[in-house]
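A protein chain is absent from this complex, but the other protein chains hold their places.
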Amino acid sequence: MTAETIIQSLASGLLMGLLYGLIAVGLALIFGLMDVVNFAHGEFLMIAMYATFFLFAFFAIDPLLSVPLVAAALFVFGAVVYLLIVRFAVRAKANAGMVQIFSTFGLAIVMRGLAQYFFTPDYRSVTHSWLGGKTVSVAGIFLPVPQLVGALVAITAFGALYLFINRTDFGRALEATREDAGAVALVGIDKNKVFALGWGLGAALVGLSGAIMAIFFYIYPDVGASFALIAYVTVALGGFGSVFGAFAGGIIVGLVEATTALLLPPSLKAVGIYAVYLLVVFIRPRGLFGSM
Amino acid sequence: QTSEVVIGVIYPFSGASAQMGVDAQKSYETALDIINKNHDFDLPLAKGEGLPGLGGAKIRLVFADHQADPQKGRAETERLITQEKVCAVIGTYQSSVAVTVSQVCERYQIPFISADNSSPSLHKRGLKFYFRAAPHDEMFSAAMFNFFDAMKKKGTKIDTLSLFHEDTIFGTDSANTQIKLAGDRGYKIVTDIKYRSNSPSLSAEVQQLKTANADVLMPSSYTTDGILLVKTMAELGYKPNAIVAQNAGFSEKALYDAVGDKLEGVISRGSFSLDLAAKRPMVGKINAMFKEKSGKDFNDLTSRQFMGLLVMAEAINRAKSTDGEKIREALVATDIPGEQTIMPWKRVKFDELGQNNDADPVLLQYIGGKFVTIFPPQAAIAEAVWPMK
Amino acid sequence: MLSVHEVTTAYQGLVAISAVSIQVAKGEIVCVAGANGAGKSTLLKSIAGAERPRSGTVSFDGTRIDGMAQHIITSRGIAYVPENRRLFPRLSVRDNLRLGSYLYRGEADREAPLDLVFKLFPRLQERLEQRAETLSGGEQQMLAIGRALMTRPRLLMLDEPSQGIMPKLVDEIFQAVKRIRDAGMTVLIVEQRMSECLEIADRAYILQTGRVLMQGSAAEISVNPDVRKAYLGL
Amino acid sequence: MTTPLLETRGVWQRFGGLIANSDVSISVGRGEIVGLIGPNGAGKSTLFNLIAGVLPPTQGSIIFDGQDVTALPAAERCQRGIGRTFQVVKSFETMTVIDNVIVGALVRTTVMRDARRKAHEVLEFCGLGPRANVLASDLVPSEKRRLEVARALATEPKLLLLDEVLTGLTPVEAKTGVELVRKVRDTGVTVLMVEHVMEIVMPLVDRAIVLDLGKVLVEGKPTDVVRDPKVITAYLGDRHAVGA
Partner (left out) sequence: MDTAFAERRRRDLVVACVLAAIAAVVPLFVKDVYVQNMMVLTLMWGALSQSWNILSGYCGQISLGHALYFGLGAYTTALLFTKFGVLPWFGMLGGGVISALIAMALGYPCFRLRGHYFVIATIVIAEIGLLLFHNWDWAGAAMGIEIPVRGDSWLKFQFPRSKLPYFYFALALACVAWFVTWWLENSKWGFWWRAVKDNPEAAESLGVVVFNSKMGAAAVSAFLVAVGGSFYAQFVSYIDPESIMGFQLSLLMALPAVLGGIGTLWGPMLGAVILIPLTELTRSYMGGSGRGVDLIVYGGLIIAISLARPQGLIGLFSFKRKEAAR
């Protein structure tokens, strides 16, 4: 194993990690800040990727340009999913957690089914885009441009979200609603509005990552599955209730994955991620930066 | 006499490999069209309608979804046999499902044609009702090494190999065979990378391939991973001398749609080649029929599926019966000359294990946006371009 | 200002209050008393919109508010401090108070009522960064009232605010209620400590098994022999 | 007198910079009803938590029934005879009232029949008999507090820690509550209780301990304690200075 291999792997891992972080941060908002489980997170990503793809295929809109469009579309989608489904799941008196898990699990299956119905199970990809396939190389280390841009978007999104959650009343309202959704009405907050916004925002963040991912990843109805579990682990590793945690979690996951692939047979690389998660929570049961 | 012969076709129609099922469906429907309607092709049962041996009975296909789960494959096979009363079963894409499907067929004494499964272990289990007309991975890999040997003779430097294979039954089996062959024939495997299928990222894996920089990269990957592999290779600036792929993803249109520009010169094994249309015009016509249904050219998988149904129907026709044992006997007696197929095969004839050993695989090279047969010499229409661009 | 007319509220078929009518005029302190399970809390919940009355009407400032969503009712000027306080347990005292002024976000003087809150409960000022769940019982009660005040209510509804409060502070809380009224708010208060409550209240209602048993001015009620016997334990 | 049932020796509890208990040494004799009073935030509930074993004290030791129990977990202390209620009630919400109590009774027996009988007895004793088959989540707060007591009683404690279980009662109801606690004591249980309502504390307790700012301020007969000027300034306020 050469030094170059190690550095390149770590660099790639870091970029991938930021992307994981970006995918996870939408989940961190829904899962970590609102304490609502979204098992359809991967499918949100899938929809975002398809949206990007079709914008490209039919209107020749470059994925980079569709980033805001897709984010906006996903915002609406997320809010609608909350209002039509999750709102009722959250309302369940008994075992609300499981009801959330399984209503969103059902949603995930429906979304896959619908995608297959309307888009066919074919593997799609965005064949050419401004960034697609471009790479910059620094001292023999190759850094693919789409992932670099993804990393930039990720960092920006994290920063913005962090400020939004920690500096605005909306952020505080979100936390309060998570703490006691029944009590926010006492201070005049409409929990449905807060949650719908939260879901919208979470989904919009997934939209960001979906649009970026579409540049260099394949797209098909089940594509979300590969990312969903990593996203859950990332959020939990970083700690529920912390946006920064999801960011740090993503980077750690990316780096650990790359390192494990160097040390073990790559087919076991996820084991590294999982082991690090376990290690962290066994020592710190609230994750790295979790508040709950 | 029966006016209808029902055959079960079992594939993944949902889940990660749903596309395979959907493509397969189109291929079987094409074969069905040829059997049930009158066509002027030199193929078994093309002329005339239906199965003459059964008084012109038409074939009806029942499709079932196994979702890549062996248990579901089994349950569906049982359903097909007992409820739909199928007299034969064809499938399954995933070899793991073929294991259970063939078991059930054995129990019910219903012949099973494993149309596109490539795991070499499948036919070695002593099943009497198991048949495979197509090559398996040992044959495919042997062809690759024959090709290497031939290239070496011509002075090309081929000493080191990198294996890159996914971790399910297909990739594992393929790699095992390749490792064995490499040992036997004196090639050095410098890296053997087994990766998790549908991984979100292959950067670390590709970096290791790049570092090893073997003379030939030999991937065994499905479409998704194939796309990601090629893209990642480009991103990390890895251009191997040659890629010789164990088909799967590398014979899928989706992969070339996605990354074809980066694959000029890639070589994949296969059992089908459109070049054959030059020699056998019907191949082109049938391909056109299929393309109309699916929007795609025949590839290694869909062509094998097509042949699977034809072989099965031909045997049923000779058996003049829908009784499983009779069909089995007819299958055992099958001997279809290669010219009466759309494949570059010598012929279709099953050995005592149910394997057709005369299904010569070919190697195809992707040049100028299409596949060209480059090996074996008798089938080749062009010289291999080496190294790839 | 507040008029509850023949309100009936039930929990899964179990009627908790039936045909209860009460009035609260602007600037009044009205006390509601009654035994455990009489329906006092249910009455407040029905006004606040936390429970939907099965029948009857609730009007506030002449508008019907029954059937409105709870947060709308809050925004119209009714603050409700429930019996179990419902603080945001893992948020700090500061954040709990800030959330109280959520309706006034973006306004320059959103924190205006804070002075009053700190004057009434200086302890809160000392504990601004502490998580609400780790406050002592009494401190939590203060925070709950403080948070309610931050919504700048015109009508403040308190459900047993003296519960778990040390004697010295009980007086202070009642005095605070008085000062809150003097600051221009109207107060509807459910209390078991009737004697203390009646000292500051203008009028009182007594509920028994879901109905209004008695009503009158605080002075009348506190000298009523039945009340003295049954509720004041004298 | 024999050894006290409960003794805390120089107990400290710190939460970060905040000192909730500092050098608290108290003792409770067998058969006593002792009132633990003091301002809000004085550290009463914290002391209960230390005695019951929810937290280990930062410093100091807790002696129960002649043995040092400082290192024992809560469950073990319950088995040894410390029963407690929580100020912020913690009922088993998805279980019925009777099932809540059975959980307590199971410390003393594993025979379900006996546990159930015991639970019914305790419920009757606490006046919750008619509510036995109601879900705990359907109880009103005052009933939940009674359930806390019932549950703790079902563990057949030697020492019962009651944290504000008689709040939110009308004076008349409070009297019933007082009787109940007396009855409990008469069955041989020692009671250490926190309560802010003087009308309840005064007639009930044999001895009162006043905590203030985490320290023992005074202790003694209730009638003496309430006259203590320190207690009046810190805790009772002027009204009670005259009234008591």
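Lettered A, B, C and D in written order, each chain numbered from 1.
Please note the rule applied: a residue touches a chain if its C-beta (ideal position, glycine included) is under 8 Å from a C-beta of that chain, and two chains touch if they have at least 3 such contacts.
Note that this is a predicted model, so its numbers are computed, not measured.
K.L.:
Over the full complex, note down every shown chain the hidden chain is touching.
P.N.:
Output: missing chain touches A, B, D.
K.L.:
Quick one: say which of D:I19, D:V54 or D:V140 touches the chain that got left out.
P.N.:
Touches the omitted chain: D:V54.
K.L.:
Quick one: say which of A:A115, A:I165 or A:A258 touches the chain that got left out.
P.N.:
Spelled out, the listed residue whose C-beta touches the missing chain is A:A115.
K.L.:
Which is it among A:L10, A:A24, A:V37 or A:V206 that touches the chain not included here?
P.N.:
Of these options, the touching residue for the absent chain is A:V37.
K.L.:
Where the complex has a chain not shown, which of B:H39, B:K194, B:K210 or B:K296 is the residue touching it?
P.N.:
B:K194
K.L.:
Contacts of subunit A with the missing chain: which residues?
P.N.:
Missing-chain contacts on subunit A: residues 31, 37, 85, 88-89, 91-99, 101-103, 105-117, 121, 221, 229, 232-233, 236, 240, 265, 267-268, 270-271, 274-275, 277-278, 281-282, 285-287, 292.
K.L.:
In the full complex, which residues of subunit B touch the absent chain?
P.N.:
13-14, 18, 21-22, 25, 62-65, 67-72, 74-76, 78-79, 82-83, 96, 99-100, 103, 107, 119, 121, 125, 167-169, 171-173, 194, 196
K.L.:
Given the full complex, what residues of subunit D touch the hidden partner chain?
P.N.:
Given the touch definition above, subunit D has residues 52-54, 73-75, 78-79, 83-84, 86, 90-96, 98-99, 102-104, 106-107, 110, 112-113, 115-117, 120, 133, 135, 151-152, 154-155 touching the missing chain.
Keep this in mind: only the chains that are shown with their structure count from here on.
K.L.:
Kindly list which chains stay connected to each other once subunit C is removed from the assembly in thought.
P.N.:
Ignoring subunit C, the remaining chains break into A, B | D.
K.L.:
If each hop has to land on a touching chain, what is the smallest number of hops from subunit A to subunit D?
P.N.:
When the steps are counted carefully, the minimum from subunit A to subunit D is 2.
K.L.:
Count the C-beta pairs in contact for A-C and for A-B, then report the pair with the higher count.
P.N.:
When A-B is set beside A-C, the one with more contacts is A-B.
K.L.:
Most central chain by CA mean?
P.N.:
A
K.L.:
Once you find the CA centre of subunit A and the CA centre of subunit B, what distance in Å lies between them?
P.N.:
Going by mean C-alpha positions, subunit A sits 37 Å from subunit B.
K.L.:
Determine the centre-to-centre distance between subunit B and subunit D, using the mean Cα coordinates as centres, and give it in whole Å.
P.N.:
About 77 Å, centre to centre.
K.L.:
Taking each chain's centre as the mean position of its Cα atoms, how many Å separate subunit C from subunit D?
P.N.:
28
K.L.:
Could you tell me which residues belong to subunit A and also touch two or more other chains?
P.N.:
none
K.L.:
Mind listing each pair of touching chains for me?
P.N.:
A-B, A-C, C-D
K.L.:
Considering only the defined contacts, which subunit A positions touch subunit B in the complex?
P.N.:
It is residues 1-2, 4-5, 8-9, 12-13, 16, 20, 112-113, 116, 120-125, 127, 133, 135, 137, 142, 144, 147, 216-218, 220-223, 225-227, 230, 257-258, 261-262, 265-270 of subunit A that touch subunit B.
K.L.:
Can you list the subunit A residues touching subunit C in their complex?
P.N.:
169, 172-173, 175-176, 179-180, 182-191, 291-292
K.L.:
For the complex, which residues does subunit C have touching subunit A?
P.N.:
Within the complex, subunit C touches subunit A at residues 48-50, 69-75, 79-82, 86-91, 95, 98-100, 102-103, 105, 147-148, 150-151.
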